[in-house]
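The other protein chains are all here in position, but one chain of the complex has been omitted.
Presenting chain A:
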Amino acid sequence: MHPAPSVIVFTTLSGLGFGLLFFLGLGMPGATGGVAFVFFALAYALAVGGLLASTFHLGHPERAWKAFTQWRSSWLSREGCAAVAALLIMGLYAIGRIFYAADWQFLGGIGAMLSLTTVFTTSMIYAQLKTIPRWNMALVPVKFLTFALAGGALLAGQETLATWLLLIAGAVALAYWQRGDRAFATAGSDIGSATGLGDRGAVRAFEPPHTGSNYLLREFVHVVGRKHSLKLRVIGVSLAFVLPLLFLLLPVSGLALKHTLAGLAVVSHIAGVFCCRWLFFAEAEHVVGLYYGKR
């Protein structure tokens, strides 16, 4: 798949934003007033910024509101509805925290659940696609959820939780690659089944339908970027999980130093998640490539 920057930015930032909102909704941290304002502002900037970025790849962004109508059948539509619901409820909860120093736990709880639901619906947009075997597995929602929770805990300053969640998310990332590398072969589509000619002999793409490129090749066949995928996997996991864990676990004294390290952990984690998300798209192979003898 073509790793479109708008979609990578969207899934990364909004995942972090909704992860942070989840913890804020549960009263972690239970800040009020100005501190609460900073936390909520950050969460909204990430979540809304991500959602806005996602509209950049639309052909007709001005009609985006129509995407709220098909929640009965479409995960993309459900994502839109869940995101708006989460942002509205968490907005009310934020007002209580910031202006009234109040903890409307019920509202916060619902908002937290809706935030996680949003991340889940995002992941299902990808996981539902049988055409992309690397995405068509239960590990994809698990990956999106654990990444969002780990990042959210890190941003919310929940150090102990973040340590555990980073460990879990890192393990999920490795499992996703381990399973994903075999997914295309196990899904059972090959050039033989694509053409229906497989039982007559070895099928080879002889001539493409056109001399130039087309939408399908640009969107679905991305061979170049996969060349360095092993190196990028190491970089991604190191930045997203290993370094932040080191920063968190380093036994240092002094509040300033601790805060600096926590800040570094956040920056490193975000960079790593960007790298992993880029790979999530670049490594994904669409079965339509079979017709072109490419993947």
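Keep in mind that, in the parts below, a contact is a pair of C-beta atoms (placed from the backbone, for glycine too) under 8 Å apart; a residue touches a chain by one contact, two chains touch by 3 or more; residues count from 1.
The criterion applied here is as follows: contacts and distances are computed from a predicted model.
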The complex's invisible chain, by UniProt name, from "Sarcosine oxidase, delta subunit family protein", "Xanthine dehydrogenase YagT iron-sulfur-binding subunit", "Tetrathionate reductase electron transport protein" or "Cysteine desulfuration protein SufE": "Tetrathionate reductase electron transport protein"
Chain not shown: contacting residue from A:Leu197, A:Val223 or A:Leu249: A:Leu197
From A:Leu114, A:Ile132 or A:Ala265, residue that would touch the chain that is not displayed: A:Ile132
Touch residues of chain A, complete complex, unshown partner: 1, 57-61, 63-64, 66-67, 69-70, 72-77, 80, 125, 128-132, 187-189, 191, 193-197, 200-210, 212-216, 219-220, 286-288, 291-292
